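Complex shown without one protein chain; remaining protein chains in place.
The letters A and B name the chains in turn, as written, and every chain counts its residues from 1.
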Amino acid sequence: MSAVSGSSTVAAERERLWEVLSDPARLGAALPGVNDVSVDDSAHFSAVACPATALGETRLQMEFEILEERRGEYVRIAGSGLAGENRIELNVELSLEDAAGGGTAARWRGDVTLRGVLGSLLQRGIGSIFNEQVEAVLAAGASDGS
Amino acid sequence: MAGEGGAVHAIEVTVNGQTHSTAVEARRLLVHFIRETLGLRGTHIGCDSGNCGACSVICDGRLIKSCMMLAVAADGCEIETIESIGEGADGLDPIQEAFREHHGVQCGYCTPGIVLNAKTLLAENPDPSEAEIRRALVGNICRCTGYVNIVRSIQAAAEALR
Partner (left out) sequence: MSGETTYYPAVEQNERLGAYSGQSIPRVEDKRLLKGQGAFVDDLWMHRQGHVHFVRSPYAHARIVSIDVARAEAQPGVYATLTGEEVGVLQQPYFQMGPEPGGLMKDYCMAVGKARYMGEPVAAVLAESAELARDAAALVEVVYEPLGVTVDGVATIEADAPVLHEEIGSNVAWQGVYDYGDVDWALENADHVVRIDRLHFHRFSSTPLETTGALVNWDPGTGVVEFRTNNQMPMFAAMFIGPAIGIGVDHMQFSSQDIGGGFGIKITSYTYLTALALLSRKAGRPVKWSESRWEHLAASAHGNERTFLDVEVPVMSDGTILGFKVRAFDDAGAYLRYEPLGAVIWSQVVPGNYRFKHVRVDYTETLTNKCPVGPNRGYSRLQHLWLIERIVDIVAKELGFDPVELRKLNYIQPEEFPYETPNGCIYDSGDYPAMLERVLELIDYRGARERQRAAAGTGRRIGIGIGSTLDSGTNNFGQSRIINSALPFSGNGEAAVVRLDLYGEVTVTIGTTPQGQGHETTAAQVTADILGMSPDQVHVVAGYNKAANTYVGFSGTYASQFAVTGLGAVMGAAEKLRGEIVKVGACMLGAEESDIELAGGFVRLAANPEAAIPFIGIAATVFANVAELPGELADSVTLNCRHVYRPPFTVPDHETKRGKLTLTYASQIHAAVIEIDEETGQVKILDYAAVDECGRKINPKIVEGQVHGATGHGIGAALYETFEYDADGQLRNATFMDYHVATALDVPDIRYDDIECPSPFTPNGAKGMGEGGGAPLSTICSAIEDALPDGAHVVFDTHNSSERVYDLLRSAAAQGPRGVEVVSR
């Protein structure tokens, strides 16, 4: 298990950023390496991702469940999935607040567990990959939403 | 060969003086191109992660790990593998001769990469210190010799070549 955490401030207004983040279709477009996002119901969605890991093709088939949500300010998500013969599990919470100088301050923390060889190869590096993905989403969300 | 990611690219690469114009799958590693397409089996695979150096070849005069390079990226390159070292089927060059003389070889799996490493080292630095030899060898793992006789072999080869 790797603990991940990070924070970032983006130019977009909080409400508009939330709209992007809560729309799986726009989210999917924003996520680097994510091919396909489909929504099952208001609390469940899935995605197929091929993040760049320099380990050849690492195709992640992920299922997500939104465990807790406060519109515009907080979301907690659990995800689990398959990457070939490997397993991935993640729990993450993201909170948004208005930044002092305008825009939105985002903070996130959680944990990611990789099982199987992918864990041997990548467990130590997954935190930074995860953070990069979150920052890419926020950045894309900000440009899309502003 | 079909399958996902099966896009094919034309490359022209010179290996041991012979130029090959061919098409390779985008994801094909240079080491697999050398071993399987060209059938040059002296270049070995030991770790898949760029750490062990068994797949070392010389590319445009520099020692590289051929498992860390795609075959398409070798387009236009000149590559030397172990098969180009020493004359004919039986000839040993002075570096190889030194390894034989000083028992710098045990199982022989790392050996081609290490001989090529020594060749590039001695081309740049004909009189390396023991510390310089060891630093140069850090990307080539040997599990048999404890490196002692590899270092001695390279020292002897340096002397023979000077």
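Throughout what follows, contacts are C-beta pairs under 8 Å (C-beta built on N, C-alpha and C of every residue); 3 or more make two chains touch, one makes a residue touch a chain.
On a predicted model such as this, the values are computed, not experimentally measured, just so you know.
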item: Hidden-chain contact residue, picked from the options A:Arg26, A:Arg59 or A:Arg76; value: A:Arg59
item: Footprint left on subunit A by the chain that the document does not show; value: 1, 57, 59, 84-87, 113, 115-121, 123-124
item: Hidden partner interface residues of subunit B, rising order; value: 1-4, 25, 27, 35, 40-49, 51-52, 54, 81-83, 85-86, 89-90, 92, 96, 99-101, 103, 105-112, 115, 130, 133-135, 137-138, 140-151
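Please note the rule applied: only the chains that are shown with their structure count from here on.
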item: Whole-Å gap separating subunit A and subunit B, where each centre is the average of the chain's CA atoms; value: 42
